[in-house]
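A protein chain is absent from this complex, but the other protein chains hold their places.
Letters A, B and C mark the chains as written, and numbering starts fresh at 1 in each.
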Amino acid sequence: MNGHPCPAPRRIGPEWGQSAHSFVLCIPADPANLAFARAVVAAFAARLDFTLDEIEDVKLAVSEMVANAVIHAYPGGGGPVWVAGRVHDGALEVVVEDRGRGIADVARAREAGYSTLGGEHLGIGFSVAEAYMDALEVDSVPGEGTCVRMRKRPASGAASSARPS
Amino acid sequence: MNGHPCPAPRRIGPEWGQSAHSFVLCIPADPANLAFARAVVAAFAARLDFTLDEIEDVKLAVSEMVANAVIHAYPGGGGPVWVAGRVHDGALEVVVEDRGRGIADVARAREAGYSTLGGEHLGIGFSVAEAYMDALEVDSVPGEGTCVRMRKRPASGAASSARPS
Amino acid sequence: MAVHVEVQRQGPVLLARVEGDLDMASAAQLRDPLEAAWTAGPELRHIVLNVKGLSFLDSTGIAVILGRYRAALARGGRLVVVDANARVRRMLEISGALRLVELAGSEAEALTRLAPRRQGRSRRRRRRPSSP
Partner (left out) sequence: MAVHVEVQRQGPVLLARVEGDLDMASAAQLRDPLEAAWTAGPELRHIVLNVKGLSFLDSTGIAVILGRYRAALARGGRLVVVDANARVRRMLEISGALRLVELAGSEAEALTRLAPRRQGRSRRRRRRPSSP
C-alpha cells in the first residue's frame, strides 16, 4: 500500500454525506479484518428494523465481498478496501469497493461456480451475496477496481430510529 | 457537508496503512452515530488482549471525543468525523479527527471544567477521555480542524491475535 | 443505543430507574421525563436515581444527573444514586459529581435515608399545636 492508506473511495459519491445515517470504513485487504467488517456493518444495520437473522444476511454478504477484495483484488498483496453504508429510502445500502485489478467479464464472474482461482475456491461468492440481499450490482473497471453495491430492506418494512433525510 | 462526504483525513497519515491491523472510519458529525462509533472501536479493540472493562474505557474516551466533534466542531451543523484505529507496538492507538473550527487555546480547553458552551456542558470531555486512556494528544488548528490522538495498552501487556508488523 | 426510564413519585421523592446507554444522543430520554415529573409534582424535593441498568455513561449523562441535582437543591432536597457499579462510580468521581450527589446500595436504603428528615419534620409540625 503506497501513499495514503485510505484516500477517498472513487465510487462512494457525495450522496453518502447527505444523511446522518451513513458511514465509510477503510480497512487493509487482509483476512484479519473480515470479522471486523462484519461487526461494523452489523452495528450500523442496528438502526434499521432488521431481525437478527436479516442482520446475519447482511454480515454474510458483506463478508463475501470483502473476502473477494482480499483474495482477488490485489495479486501483489495488500491494498485498501472500503465498506460504506447508508440508510436510503428506508433500506440499507452497502458498498464494498477496492482499487484492485478489476474484473474483465462481470457477467461471467457473477455466475455460480465460476472462479479464476483453483483449489478450494467454489466461485459462489457473488451468488451467495446476491441470495442474501435484495439487490446487488457490480461496477468494475480492469486495472482500476471493483465496486459492489448491495441493498436490503427490513422485511418489517419500517425504519426504526433512523430518519433518513 | 459539501463535496465528498469523506475525503481523506488530514492527520491520519500513511503510517496507518502499514499494518493489517488498522482502520479509518468516516461518519457524519451527528449524535445518531455516537453509539456506532463506540461499537466500531470496541469491535476493533477485540483483537488486542483488553479486558471488557478496558474496552469500555476505550469506548468512553472515543465517545467523548466524537461527541466533542458533534457539539463543537461544526457550528454551522454537520461535517465529517474520522475515527481511526491501529495496533501499534502492542497498544491501541485511536484518532478522532474533524475539519471543524478548531481550538484556539488547547491547553485551556483540556482543563477540567472549561467549556465554551454554557447550559449543562461540564467541560470535562477531555479530562474524562484522558483519565481512561494511557495518553491523549490534541492537535488543533483554528479554522482547519481538530485531531485527538489516544493510546491504550492492555494491562495484560501482550497483544493476542494481532501481530502488528 | 437508547435509554429506558421508569419514574415513580413516593411522597417527596421522585424515584427513577434508568436502563441502557446514556450518552449525548439519549440524554433527553432521561432528562425529559424527570423534568416533566418534577414540574408536575411540586411536593417533590428529593431524587433517587437507580442506575443499576445503566450500561454506558458519559459526561453528558453526568451533566443530566447534575442538572437534576440542582433541581433538587433548589427545593432544599438531595439526589441519591442507587446501585452504581464501579464504572458509574468512577465517572461520578472523575466529574466531581460525587461531592454533590450521594450514593446508596439500594432503593430502600436511599428512601430510608431521605425519610427521617421528612418524618422528623412532619412529627414536629404535628406536635407543635399540642405542645405549647
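FYI, contacts are C-beta pairs under 8 Å (C-beta built on N, C-alpha and C of every residue); 3 or more make two chains touch, one makes a residue touch a chain.
The shown structure was predicted, so the numbers you read here are calculated from the model rather than taken from an experiment.
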| item | value |
| --- | --- |
| Candidate in contact with the missing chain, chosen from A:46, A:71, A:91 or A:141 | A:71 |
| Per the touch definition above, residue among A:46, A:60 or A:91 touching the missing chain | A:60 |
| Touch criterion as defined above, residue of A:46, A:124 or A:141 at the omitted chain | A:124 |
| Residue among B:47, B:86, B:101 or B:153 touching the omitted chain | B:47 |
| Touch list for chain A against the chain that is not drawn | 31-32, 34-35, 38, 53, 56, 59-60, 63-64, 67, 70-71, 112, 120-122, 124-125, 127-128, 131 |
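By definition in this document, only the chains that are shown with their structure count from here on.
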| item | value |
| --- | --- |
| Centre-most chain [mean C-alpha coordinates] | B |
| Centre distance in Å when chain A and chain C are each reduced to the mean of their C-alpha atoms | 47 |
| Rounded Å distance, chain A centre to chain B centre (Cα mean) | 25 |
| Residues of chain C touching at least two other chains | 1 |
| Overlap residues in chain B, where contacts from two or more other chains coincide | 32 |
